[in-house]
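Every protein chain except one is present and positioned as in the full complex.
Take a look at chain A:
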Amino acid sequence: MTVLLEVDDLTVGFPTEDGLVQAVRGVSYQVSRGDSVGIVGESGSGKSVTSLAVMGLLPRNARVSGSVRFLGEELLGRSDEQMSKVRGSKIAMIFQDPLTSLNPVYTVGSQIAEAVRAHKDVTRQQAMKRAVDLLDVVGIPNPSLRVNSYPHEMSGGMRQRVVIAIAMANDPELIIADEPTTALDVTVQAQVLEALEAARKETGAALMLITHDLGVIAGHTDRVNVMYAGKLVETGTVDEIFYGPRMPYTLGLLGSLPRIDESGRPRLTPITGSPPSLLNLPAGCPFRPRCPKARDLCAEVEPELTPTADRRHLAACHFHSELASATAEEVFS
């Protein structure tokens, strides 16, 4: 399979008055053509910053190093002008809040048409026709009427579907969706996720889905990257991550989830403490203060991602072999 996106040792820091906030610390991963990769982590784990770095959308004061290659071409360090050739045509992005990604004074049709015309040489009428088709794909009823609506005339779920339509306007190779359904109600979330699947089918694009919702990850991705304190701490297929996690954090995350498919209310196993400040990270494993398995080695050496049972299932834990077939309850209580 062709490698589409190759992120290598990506590091992002933000200088503040108190020092450098190390938001992303040496993240490497690949997305192949047609893949669906989930990035999961809690607030402040660096999952959004990673994708903003890929799109070249970080604020100017960010210090970025490492490498982001798209189809073999380096994206880091490109000027805004060079980046906009890729953005919206080869790579499209969907953000959490559709209201801030849409322009309130233009109809949604003209905004989709604008995206089409930015990268393709077509007439206005052709672009508008494509806009109607795209709205139909994402499941908006009466698309030929709805192209003339303004964003404020639509509900949150419809707006997000318009954003998905804009994202697929130029048949991108990769769609990056950053918490695309977090602001939405569950029945609307189901509609939007269906629209996203329709968009993928139509364009054949790979998907990078960033979310804190493990349920959404379970249903819509093939591979999963788990982030904690700016690093990838586990990566593997969706089944490996959900059925045989090898990093205590992943195990704890799954154990702390209340499940709608479980009766008899088994007690949840929370992870004690809270994530470390990215300002002054202590030496060793960043998860050590919250990890019941931590030993002396963990305080001294930060573990690297190493292969577990499977060559492509990696975990950043010195003692990942001990976690084979362990349950969250055994480890955390």
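The working rule: a contact is a pair of C-beta atoms (placed from the backbone, for glycine too) under 8 Å apart; a residue touches a chain by one contact, two chains touch by 3 or more; residues count from 1.
Convention: contacts and distances are computed from a predicted model.
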Chain excluded from display, named as in UniProt, from "Acetyltransferase component of pyruvate dehydrogenase complex", "Phosphate transport system permease protein", "TonB-dependent receptor-like protein" or "ABC transporter ATP-binding protein": "ABC transporter ATP-binding protein"
Among the options A:V31, A:L253, A:C285 or A:A316, the absent chain makes contact with A:L253
If I consider the whole complex, including the chain that's not displayed, which of A:T2, A:T123 or A:S274 touches that chain? A:S274
Among A:V216, A:C285 or A:L305, choose the residue that contacts the chain missing from this document, as touch is defined above. A:V216
Out of A:G13, A:G46, A:P143 or A:G157, point to the residue that touches the absent chain in the complete complex. A:G157
Over the whole complex, note the residues of chain A touching the chain we left out. 42-43, 141, 155, 157-158, 185-191, 194, 212-219, 238-239, 242-243, 252-263, 265, 267-272, 274
